[in-house]
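Of the protein chains in this complex, all but one are displayed in their positions.
Naming follows writing order (A and B), and every chain is counted from residue 1.
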Amino acid sequence: MIDQLRQRARELLTTGEAACIIGYADASVPGKATPIVITRAEDADRLVFHAACCNNLAAYLTRPEIRKLGTVAMVAKPADVRAAFVLMQENQVRPDDVKFIAVDVTPAGECTLLAQRTREELLDYLVKNVPPAELADDALKDVAALEEQKDGERWHYWQQQFSRCIRCYACRQVCPLCYCSRCVADKNRPQWIETSAHGRGNLAWNITRAFHLAGRCVGCGECERACPAGIPLMKLNRKLAKDVRDSFGGHAAGYAFSGEQLFAGYSPSDPNDFFE
Amino acid sequence: MSRIGVFICHCGENIAATVDCPRVAREAASMPGVVHSVDYEYLCSDPGQSLIKDAIREHRLSGVVVASCSPRMHETTFRRAAAEAGLNPFRCEMANIREQCSWVHADREQATRKAVDLIRMMVHKVARNESLCPIKVPVNKTALVVGGGIAGIQAALDIANAGHRVILVEREPSIGGHMAQLSETFPTLDCSQCILTPRMVEAASHPNITLHVYSEIESLTGFIGNFEVKIRNKAKSVDLGLCTGCGACTLACPLAGRIGNEFDRGLGKRGAVYIPFPQAVPHKPVIDRAKCLRFQAAQKKGIPVQDCSVCGKCADACPIAPRKAIDFSQEDVIITEKVGAVVIATGYELYTGGRPRPGDRYAGCGEYGYDDYPDVINGMQFERLASASGPTQGRILRPSDGLEPQTVVFVKCVGSRDNAKGFTYCSKVCCMYTAKHAMLYRHKVHAGRAIVFYMDVRSPGKGFDEFVRRAIEDDDACYIRGRVSKITREGGKLLVQGADTLSGEQVEVMADMVVLATAMTARHDADELARKFRAAYDKDCWLTEAHPKLRPVESATAGVFLAGACQGPKDIPDSVAQASAAAGKVLVLFSSDELQREPLVARVNRTAPPQYSTCTGCFACKAACPAGAIEVEDITDKAGNTVKSVARVNEGVCQGCGTCVAACRSGSIELCGFTDEQVFAQIDAL
Partner (left out) sequence: MAEFEPKIAAFVCTWCTYAGADLAGTSRLQYASNVRVIKLPCTGRIDFHFIIKAFERGADAVLVSGCHPGDCHYTAGNYHARRRWTVFRKLLEFAGIEPDRVTFAWVSAAEGAKWASLVNEVTEKARKLGPFTRYQRLNEIAEGEAER
């Protein structure tokens, strides 16, 4: 599989179809992988793909230095493809500027290179074969468990979790949908979100990030993986993904590369029962 | 640094009775940024305003908080006063310590404490207010009038006579609207056509009025002073430039006299090519393609109509040479015009009186037999019978056998004032026209009996009550207070079963004809039209005015005005008055070359290159904006290459709602007058 992947990368670069490939290479730590950007066909041999390739490479699509290069080909797992589609919907990348070297890992752990290449083919593949991971029944079990607790217990739980937050923003940095060049957390006139790492500021930060991702999170889980303090961030994201699905006719992020963003629109039949 | 002045109004006893104003003034004096704090009896009075102006000058105030009534009362007053004293008016804010404090809390301590809190929040806000300047937009002095009934004609004439160009768009082949269908009008009984047709001719021939008949509005975009309208000229199949209106084609049509005429509400007949009524303006025919034999045959065969050889007698009969005025190949044409103001005068429809049809908004009154018995007719059909140029040349004749009815029952409130099955409102004109119908009938059939079943008699206008009394006293119309429960046919007559509540008895009348005074309704597509114009409408689809008492001819959208029955049931005098009022508003708008808009609009931030703006170009704001005020701005480098695409607000269109601000994740867009800093400051001061 890896030979085919490298061959595809070589072809894309030599034909000029892509100016660079964003993929994975072996990291300095054995068994781990690191993101890599190559621009020369001979470097294609450095590309790898295995179960430890966890980074969501769509995060690099919005980097100014990558954008300058023009067309980009990215090694993309299904969640990464979804992320790229959301970026297209939000005008962050031009659809024609992104080529996909789509890959997947079977439940048995086998790495495959997908035959689908174009966005239309990949969209079709996703819709037919890849339901949103964040909405899988297993995935929602812990969300349900938390929902069943009393609000006091939930508050205590999240305060415990957020108390460990050091405001390193690793979660934001690895997330492909957190692409704002000036994050609202860095806005200080006025300062809606305090930068200090205490309970009050941390709650504001984590609520803000979760809400800003509602309807946009593709469930790659990188935020939780990257968090040095082990905060279960995906619990928040899965919860909101579920509420968005249930409130807005089954909406899930990344299953379209054009069309209206969820909170840019509305429906006259949106839920209304919580209003006095 | 801020130098804020706080002015607390007693409003006589209205505030001072509950709020301890001197104490509030003392507490305000120590709020951050406050350099001057006083209380006074009546701040909105001349001496009160002078107090504020003097203080602005004397203490070099950079901001003013007036704690008094609701800003909805006097914000304009105090902002003007501030401007006169040299302080930018948007640096003046009000704290509502009357409607939302002294008038609603009895406890003096609580009310005073709340007043202090409200003032403190405003002091914090005002410290972050910026000087704002009104936005100027140019005004295109052409008006669009939609609807060519009496209201539309009146508005068009008023605006045109003032020297401005008017585009008048009418959906039917002729202007005139419903008034053209009426016989005589109350309370004078003068002939409707006689007073209307001169206006119709004037409107059609006025040098400043461009008339589009058989046309509809396709779309309206833009904003006050700067609208762009697309008008669809529907294909008439007649070249208006060549046609002389001789009518030969209408006589030659094989379907002449076979199709129910809309103008006569089905009582009269027309052909597929027809002039809607003898006094039509323009007096030119159109072809009803849904009925025309040639068009129908072409559609069935799937061939273009020019290749179809079915019929075509109208073209044969046309005397124009060398090219006929009949043009089967004509297609719809979309015309684009730029206008500065719009008057909607699309009028009303009438509930027929029978059972509901698909898409109807009501449950209907099947019990009156309208759909079953040809001699049960509605008020408009009676107008056509009474009309001298109508299908019976003005004679009141039964549709079933053409005989003169000797007993006519008039039923009022059919569909109106009906919570259960119809419309909840009163249709306003029916009491008057029913009295009129009874009189006309009695004038034409001297031995006839006119019986009116009524709930109330509403005749409030000038000469109106006298008119109804004439019907009862001079023309012997018999008024029975009670409703009709059912109408059935017995032999050749109609059995009308009702009640007389004043005597407490059941009443049965054997009538020859029944006339139902049916509800006036909004047009079936009024909501669609309203959405095109961004006008609001109520549950009955009447277009909503900006304020029910004080702004009856303005819609929710600036620059779009309402005239006539589209805004609610009304008679001809009121429609004409409203049309002239709307025209007046348009002329106010056109009286200057530039329009000043309040600068409380949104703004996307700009920063230094290479960022240019913190806006990420996601354009969630553009999609969310209800007014369509946000555009894409391509920021280019010196070589002309697009470096970044960001959002830009068109301050001529922006209505200042702030939806974009809350939609923006990166916090890159602000709403002047309600910036994040200002709101933060108010929350901070809680």
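The rule is short, and it goes like this: a contact is a pair of C-beta atoms (placed from the backbone, for glycine too) under 8 Å apart; a residue touches a chain by one contact, two chains touch by 3 or more.
Please read these numbers as outputs of a predicted model, since none were measured by experiment.
Trainee: Which of A:Y24, A:F85, A:W158 or A:Y179 sits in contact with the chain that's absent?
Mentor: Once the missing chain is taken into account, the touching residue is A:W158.
Trainee: From the list B:G225, B:G271 or B:G658, which touches the chain that is not on show?
Mentor: B:G658
Trainee: Of B:R80, B:H105, B:H206 or B:K493, which residue touches the hidden chain?
Mentor: Of all options in B:R80, B:H105, B:H206 or B:K493, contact with the hidden chain holds for B:H105.
Trainee: Based on the whole complex, identify which of B:L43, B:V66 or B:L118 touches the chain you can't see.
Mentor: Hidden-chain contact among the options goes to B:L118.
Trainee: For chain B, which residues touch the unseen chain?
Mentor: Residues 70-72, 96, 98-101, 103-107, 110-111, 113-114, 117-118, 121, 534, 536, 556, 600, 624, 626-627, 655-659, 661-663, 671, 673-674, 676, 679-680, 682-684, 686 of chain B touch the chain that is not shown.
Trainee: Kindly note down the residues of chain A that lie in touch with the hidden chain.
Mentor: For chain A, the residues touching the absent chain are 146-147, 151-159, 163, 184, 192-194, 196, 198-201, 203-204, 207-208, 210-211, 214-215, 236, 239-240, 243-244, 247-248, 262-263, 265-268, 270-272, 274-276.
Note that only the chains that are shown with their structure count from here on.
Trainee: What part of chain A is in contact with chain B in the complex they form?
Mentor: 90-92, 179-184, 187, 189-190, 192, 212, 260-261, 263-265
Trainee: Could you pull out which chain B residues touch chain A in their complex?
Mentor: The contact residues of chain B facing chain A are 611, 614, 616-624, 645, 663, 665-668, 676-677, 680-681.
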